Structures are given as structure tokens and as C-alpha cells.
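In this view, the complex is presented without one of its protein chains, the others remaining in place.
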Amino acid sequence: MKVRKVALLLSLIVFGMGGVVGAQAQSFPKKAISLVVVWPAGGSHDIAARMVAENIDKSLGEPVVITNVTGAAGSNGMRHVAQAEPDGYTIGLMGMHALVQSFMNPNAPSLDSFEPLVFMAQEPGSLQVRSDLGINNIEEYVQKLKDSPGSLIHGNDAMGGNTFVYTKLLEEYFDVELTKVPYPGHAANTGALVSGEIESAAMPVSTIAQHHEAGTVKTLGVMAEERSSLLPDVPTFKEQGHNLVSGDYYIFFMPKGVPDEVAQTLESAFLKAIQNPALQQRMEDMGMTSSPGGRDIARQVLAEQEAIIYPILLNGDLVHESLIK
Amino acid sequence: MALLAIAMTNRVISEPEVTSSDQAVQDILAGMFFLFWAALGGYGLVSNDQLLASQGSMLSAGPALIPGLTLAGLCVGGVLLLLKGAWSIRAGYSPDRPNWHQHGYAVAMVISLLALVGSMQAAGFLISTFLFCSGWLLTLSRRIAREGLRVIGIAISCAALISCVIYLVFVELVKVPLP
Partner (left out) sequence: MIINEFLAALLSILSSPEALMMALFAVTLGVILGALPGISSTMAIAVLLPVTFGMETQLAILFLLGVFISSVYGGSISAILINIPGTPAAMVTQLDGYPMCKAGLGGQALKYALYASTVGGVIGIVLLIVISPWMAKAAGSMRSPEFAAIAALGLVMLAFASGKSPLRGVLVGLLGLMCGMIGFDTVTDVERFTYNSVTMQGGVDIVTMMLGIFGLSEVMKNLAGASNPIHGKPGMGNAKLPIWRVLARWKAAIRGSLVGALIGCVPAIGSSIAVSVAYAQEARLSKDKDSFGKGNPDGVVAPEAANSSSIGGSLIPMMTLGIPGDTVTAVLMGALLMHGLRPGPMLFTNNPEFFASVYAALLIGVVATLIVGLLLARWIVKIMGLPPRILLTGIAVLCVVGSFAIRNSISDVFIMVFFGVIGYILHLLRLPAAPLAFGLILGPILEENLRRSLLISRGSWSVFIERPLSLGILTVTLLVLLLPMLSALCRRWSNSMRRTA
């Protein structure tokens, strides 16, 4: 009798524990997840992250909270995620900056410390000039620069920024030289283009779309596979015979070492949120081409981007000596 | 450069005339203060090869132009202050013993804050803040009343209140991820 009671008690305990453990394993996430954005609030990365966070809540059951960790051209936030516990509660959103900084700044974490999670969208660059210059297409643009190198004043991000990379791509492809003037951010850059301080720029489409419509600037080409929905009458570079495709990519990532099941949960939740049609529509309105993909696609995109960007940085003497491959 | 010279001259001319010996000491210390930072900054500039390389000629608009001018200004200003203080002192000077004790609490605050930050990472926000607040409230209450337990009780509950309110507002409302 006593033995039976003890056995019953023991088995109850074991089952109870097993149940609790099982429940624990199934209940990721148990608390809010922190989504780290490396740029200040209001920018396109921040907006994209907030839109996704808004949609994810329902599937995960726990809120996704946006945390802006800014500074050092994005490296502060990258480091924050790299050093976080790989338990799935800290995720980040990265763009081209992460790649560039990892080669330029020895203090920025190398991309090996991260595990890409989900590929969200790409925001292609474009080339535009002020309308009062009388340049109507790429050929005229290139011709003007070949006739007198550096004759066009061009605005872009400081070295290592997105539009800087687009600009260098353009310069190398067409073998021309622009007079490059740096601006801290796309807003200032657009302002300078509108005020006439600079004559050409390589901004993402969404930033200058309405100025193009208003007639102040003329966009000569978009660096994407397909025409942008915001500027349907502007041809891509590819259409004009130049294989120039580049843009800022939006990839969610986590620190290396997150357990596989947690990663799976996150991956499917994020994918579901991104594939929400309302979100897709909003992204299109903002000029992003979205083709959501899971971990493998994200990894692939990252590798492709590295292959394109590293040579540019190397040629521009921007790679820190300790980071040369 | 000319603008800077004008500005400096202007400032010097419009300086108040008479200074007490206390103020003179303050001037000397202030001068040394600025010179210290000028030196630190100078070291930072000179030891930064990347910076020097991209500067090119001295006055071209490179990344070291404004820092250079600023440091120069700090040096000149620091020396001016030093001289002004020394000049006022030249006519006899008997310093009072500086009262170091008055800074006691201030220094204690700084040290305790550093400890607070350090312990926040280990013990979490609520606990370390609570300890910090209790510690300070008790220390500061000592002179107010000697009613013993009652004062201690009030201090502790206030400490708890402060910690909780700040936690609620910042973590729940603003969603700041305090450790």
C-alpha cells in the first residue's frame, strides 16, 4: 500500500515536472522581445521595424518592442545585438551600413557574429539631377562628366553610407568623376538638392519621388530589377542597358547561437507579419521592393551584397588595414 | 584668425576690473583647468594619425581645422586667465585653508552613482535603485529628526516608492529596457 502510494506520488511528480518543462519549452516567447534599430526614430529603418512589430504581436503573443540604439554609424546597435544573450529575445534590423562598417571600422562587429533571420525588402537607389541643368538621360549625364570631370556637384552620405556606395558604383561603372559633397542624412541631402546647392544625387526613390513629380528634379534611372511603383515612368538602369542594381537591404538578424526552435518560431512569425498584405502595400508606397524570405535567402542576399560592396570599398581605400581579407 | 583676435581682445577689455583674492585663486585654477583640457585635446589630435593624414595643409578646411583653432583658443584663454589671477595676487595673498569637507556629500554622490550603475547590471534595476535610494534617504534624514524607527520607516518606503514609480514610467510606459 505504502509503496503504491509512493509510486503514485513519484509518477505524479515526474509527470508534473515533465508537463511544466514541456510547457516551458513551448512557451517562447515568455516576455517582450526587443527589436533593435540602429538609427534614430523616424527614419526608414525605424518605420519598417515599427510596421513589422505592429503586425507580429498577434502571432507571437508577446509584444515586440522597438529599441533605438544609435551612434557610430550604426555600429553601436550592431554591437548591442552581437553582445546580447542568444536567447531570441534580442533581434536587430540591419541594412547596408552593417556590411560597410564591418569592413571600415575595427570596432564594429564582423558579420560572423550574426545569424541572418529574415530578409524583408530592398530599397533601390537611383540617380537624379536638377531639372534646370538640361540633362535628360544617362548618356548626356555621362557625357558631361567625361567632357569635364568633376563638373557636377553631387551630394551623398558620408563615406560608407548608402548613397555613397551607390555613387561609387556609378562612378566606377561609367568611369567618371563627380565632385562629391557629404551630407549627414538623406533629409539634408534632399534639402540641398532642392535648394540648388548640389546638382545631382543618388537617393532612394521614396525620398525624392515627390520632388520628381513636382518637377524640381529629374530621375535618370533606378537601380533595381523592375521599375519603382512610385516612379513608373522612370526606366531602370537595366532597361537602359546598364547592369546596375543596388539598394539598401532590410534584414532582420539575431546573435549567433540562438537555439534552433526559437529561431524557427521567430522566422515564421516575422515572415507572416511581413507577408501581411496591408504591410506589403505600405512598403510599396514607401518605395521598397519586398520579397520576404527566410534564413537561407537572407544569408544568400548578404553574401551577394558583400561580393558587390567589398571591392568598391577596397578600391576606395576605405577598408581598415586590419580587416582586409 | 582675425575674428578670433578681435573677439579675444574684446573680451579682455570688457573684463571687470577688480578681483578679490578668492576670485584670483579661482582665476588661476580656471586657467589651469582650461589648459589641462587643451593639453588633453592636443594629445588626442596629435596622436591620431588618420586625422593628421587627412588634414593636409594647416589651414585648409579639413577635420583638424576647427579642433586646432579651438585648442589654440583654449590655450590662449587659459593663459590669459592664469595671468589675470596671478596679477591680482601679486599684492600679498594669504590663502584660507580650503574647506574640503563641504564636498564630502557631493563626492559621495558620485561614487554611489557609479556603484548604482555597476550594481544595476548585476542585480537589476529595482533592487539597486531601492538600495541606492534607501541609503541616501537614511543618510540625509539623520539630521532632520532623531525619532529613530519612524524616520527609517518613512525613508525606506519613500525609497521603494521612487524606485517603483520610475520603473513604471520608464519601463512600462516608455519601454526603455533597463537592466
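Letters A and B name the chains as they come in the text, with residue numbers starting at 1 for each one.
By our rule, contacts are C-beta pairs under 8 Å (C-beta built on N, C-alpha and C of every residue); 3 or more make two chains touch, one makes a residue touch a chain.
Quantities reported herein were computed from a predicted structural model and do not represent experimental measurements.
A.B. asks: Quick one: which of A:Asn136, A:Gln210 or A:Gln240 touches the chain that's been left out?
C.D. replies: Looking across A:Asn136, A:Gln210 or A:Gln240, the contact with the absent chain belongs to A:Gln210.
A.B. asks: Taking the full complex into account, what residues of subunit A touch the chain not shown?
C.D. replies: 40-44, 46-47, 50-51, 53-54, 66-73, 75-76, 79-80, 104-105, 107, 153, 158-160, 179, 181-184, 187-188, 190-192, 194-198, 209-211, 213-214, 216, 282, 285-286
A.B. asks: What residues on subunit B make contact with the chain left out of this view?
C.D. replies: Here the touching residues of subunit B are 3, 5-7, 9-16, 23, 26, 29-30, 33-34, 37, 41, 44-45, 48, 50-51, 54, 60-67, 70-71, 73-74, 77-78, 80-81, 102-106, 108-110, 113-114, 116-117, 121, 129, 132-133, 136-137, 140-141, 143-144, 158-159, 162-163, 166, 169-170, 173-179.
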